[in-house]
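Here the complex is missing a single protein chain, while all its other protein chains stay put.
The first chain written gets the first letter, and so on, giving A, B and C; residue counts start at 1 in each chain.
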Amino acid sequence: MNTPLLAIGPAPLTLEALTRALTADDRGGTDGAVVTFLGLVRNHNVGRRVLYLEYEAYEPLALRTFACIADEARDRWPRARLALHHRVGRLEIGEASVAIASASPHRADAYAACRYAIERVKQIAPIWKREYFEGGDLWIEGATADPEDEGARTAAERAACA
Amino acid sequence: MNTPLLAIGPAPLTLEALTRALTADDRGGTDGAVVTFLGLVRNHNVGRRVLYLEYEAYEPLALRTFACIADEARDRWPRARLALHHRVGRLEIGEASVAIASASPHRADAYAACRYAIERVKQIAPIWKREYFEGGDLWIEGATADPEDEGARTAAERAACA
Amino acid sequence: MRITVRLFARLRDIAGSTELTRDVAPGATIGSVWRQLAGDFPELAPYERSVSSAVNLDYARMDRAVADGDEIAFLPPVSGG
Partner (left out) sequence: MRITVRLFARLRDIAGSTELTRDVAPGATIGSVWRQLAGDFPELAPYERSVSSAVNLDYARMDRAVADGDEIAFLPPVSGG
């Protein structure tokens, strides 16, 4: 089965599929480091007992946004490669909502690109979560999505320790 | 099968086993982030064409050193938990020599603890690689192992962006 | 000109539908489409300063002119990851 590097959809996420997609690219054996990130659904959020989440996305724009994030990361860390999968639909506590993998000859770039990617997903990917908690539900609203906001991009680079 | 959090031995490493060992601990659903690191055997090293590596370890001291690294990380990032597996024996190009996973309620701690751990492994774990390259072989010798060297420990924290 | 408007998350809940069709005058911008929409659904008004927009799968600014057949999306602050 051929796993795409960038994906969004309802299927459960696995690190194995993601890293396989990424390292299949590296027939030459130049990668020395693979860093992955999994975002999991937590059972608490700002004092609320969370029951489950529902993720919704503008899927075709989300995919384009992932490609834009991968391009940004390649500009900044040219030898690092990224894979990025996001899930939509109902997710239970402990399930993964997002999986990111980054491979590079050296670990510093792999860590940085992987961290940068999750920061950018949270800033600009057209994805929303609705939290169902004990006593109600609400849409979580974080950042105003603006890919051209240099301040946000720089903050993502800072988080990546770059 | 019960996977230990800390291990060293000849068996191939898989992220899935490592993260399962780690997240099995989290019955409460408090983890929001899992970060993993895989170190892979590269086909080149400082201009030499590498054929394969042989890893050797003082295994019981290596396991104690992993426990010490996990303690250090817990002191610094109390909510992050670590799993750390290192392989020994002959490793081919592209195979994983070390696998680390860190889980935490928030991603900053998970990234930092995971990065800190690999820096510390390279500084103080009693493990050696012998490189077999085109034209010969040699033992790679890096850092003098000294767990009490505060300068090295601080450098590892800096690399972890802490 | 006829355009399609797509709404997501809470904006969709407020408007009660994921997709609307709107007739707009020549010279219309994303901003004028938004204000027309906020006139129809006053609960949208508080999103004036935080909403993002996209045209035909590209993020776009509010002063961008719209063309016949465009798909305009209004996106509340995002919370992926």
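Here is the rule we go by: a residue touches a chain if its C-beta (ideal position, glycine included) is under 8 Å from a C-beta of that chain, and two chains touch if they have at least 3 such contacts.
This one's a predicted model, so the numbers in the text were calculated from it and none came from an experiment.
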item: Visible chains that the absent chain touches, using the contact criterion stated earlier; value: B
item: Among B:42, B:86 or B:107, the residue in touch with the chain that has been omitted; value: B:86
item: Omitted-chain contact residue, chosen from B:29, B:94 or B:126; value: B:126
item: Which of B:51, B:108, B:145 or B:162 contacts the chain that the document leaves out; value: B:145
item: Chain not shown: contacting residue from B:5, B:18, B:34 or B:57; value: B:57
item: Positions on chain B contacted by the hidden chain, ascending; value: 39, 55-58, 60-62, 64, 86, 97-98, 118, 121-130, 139-148
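Just so it is clear, only the chains that are shown with their structure count from here on.
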item: Starting at chain B, fewest touch steps before arriving at chain C; value: 2
item: Distance between chain centroids, defined by C-alpha means - chain B, chain C (Å); value: 49
item: Of all residues in chain A, the ones touching two or more other chains; value: 39, 118
item: Shared interface positions of chain C, touching two or more other chains; value: none
